[in-house]
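All protein chains of the complex are present and in place, except for one that has been dropped.
Chain IDs A, B and C follow the sequence of writing; residue 1 opens each chain.
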Amino acid sequence: MKELKDTTEVLIRFNEADPLGIVWHGHYIRYFEDGREAFGKKYGIGYLDFFKENVVVPIVHAECNYKKSLKFGDSVVVETIYEPCEAAKINFRFNLYKASDRTLVATGRTTQVFLDKDTQTLLLNNPAFFEEWKQKFVK
Amino acid sequence: MKELKDTTEVLIRFNEADPLGIVWHGHYIRYFEDGREAFGKKYGIGYLDFFKENVVVPIVHAECNYKKSLKFGDSVVVETIYEPCEAAKINFRFNLYKASDRTLVATGRTTQVFLDKDTQTLLLNNPAFFEEWKQKFVK
Amino acid sequence: MKELKDTTEVLIRFNEADPLGIVWHGHYIRYFEDGREAFGKKYGIGYLDFFKENVVVPIVHAECNYKKSLKFGDSVVVETIYEPCEAAKINFRFNLYKASDRTLVATGRTTQVFLDKDTQTLLLNNPAFFEEWKQKFVK
Partner (left out) sequence: MKELKDTTEVLIRFNEADPLGIVWHGHYIRYFEDGREAFGKKYGIGYLDFFKENVVVPIVHAECNYKKSLKFGDSVVVETIYEPCEAAKINFRFNLYKASDRTLVATGRTTQVFLDKDTQTLLLNNPAFFEEWKQKFVK
């Protein structure tokens, strides 16, 4: 089984660095989202693709391990890896690298579930279009 | 005619200060919004009050003049002053002070218009409930 | 041993809610920081207290489990609990509640380490003032 992966680069904004001169830790959650969206565009499962299917995919778990700091002037390379699972969930793993020298600066993961957009109820099974997506890309 | 005014205090967050150790200028727009919301709560014209009337009040103009810097550890006092006008608009003026010594750090203003929430069309006259509000508070 | 805890309330800003009308998940990391800072003010170990001792305390791990959504108009109650540990680290646990009905909306934790502010090197032992703090408050 091949690993589904996307790599995208994000420019660090001046206002994302804090008084210590380093990127504030909360922004890494944003870089993960940038990674998920780039992955979603590449493989057809972005937020807007889900909306069209009347499904929303809220985050139920997010975590980040910070290894090195990032500074204003750096760019961050976001590697987003889809982690297959049996349950009605979407799991991604992330590796963040400093663009200039490819130092690993952080790792993380997020878990999303499926909600019916109108009723906001949890879907206990994968929506049909996502099952098809898995058939096409994951297996 | 009396001046309609609200004063609220906002704690500056660590992540709102930039690598120069001072609050990033973009956040002042947020403090203006904090001021408008505090004003809205006090006088019954917050965002949610407008929603109930099927009206949204987007910003069409915002400006800020920066006089002194704010640091992490400071609190900012936001003075929000309603500026009456004939047109179907809402104008506010803002004065931001450092809480500790009441130094004036910035002034600004915003203008909002009325849109029908469903059709997103511009209302050329004040909505009835806002006209009533003006009768009650502004004259 | 008594549990060291702080409880603070944070008003949700309009711009913290996303197109789904609910607070964007990344902002919870900010509420954790609001909680840590309120705890730090109460017990004398805020960011600025560390700076004075020439120590910075970067986050090396953060995680959040999302259980319910928050909306604009809600306030969030942040419960911050200090978790004692032997290592040269600071661990906090967080419980976020919707202020109106005390529903638990999220739980999380963060880990911080100590760096010398000038050399940016990791301190392998607790700084003296933090050891004193632990003697005073934790034991």
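The rule is short, and it goes like this: contacts are C-beta pairs under 8 Å (C-beta built on N, C-alpha and C of every residue); 3 or more make two chains touch, one makes a residue touch a chain.
Just so it is clear, the model here is predicted, and its values are computed rather than measured.
In the complete assembly, the contact with the undisplayed chain comes from B:64, out of B:11, B:64, B:123 or B:138.
When the omitted chain is restored, the residue from A:48, A:85, A:104 or A:138 that touches it is A:48.
Although one chain is hidden here, its contacts on chain C can still be listed: residues 14-15, 17-19, 21, 24, 26, 72.
Against the chain not shown here, chain B presents residues 20, 22, 25-26, 29-30, 33, 56, 58-67, 69. Contacts to the hidden chain, counted on chain A, fall at residues 13-15, 30, 33-34, 37, 47-48, 72-73.
We adopt the following convention: only the chains that are shown with their structure count from here on.
In the Cα superposition of chain A onto chain B, the rotation angle, rounded to steps of 5, is 180 degrees.
The central chain of the assembly on a C-alpha centroid basis is C. Look at the contact of chain B with chain C and you find the same residues on each copy: over half of the numbers used there are shared. Distance between chain A and chain C, defined via averaged C-alpha coordinates, is recorded as 24 Å.
Centre-to-centre spacing of chain A and chain B amounts to 35 Å, using the average Cα coordinate of each chain. Here the spacing of chain B and chain C, counted between their Cα centres, is 29 Å.
For chain A, residues touching at least two other chains, in rising order: 26.
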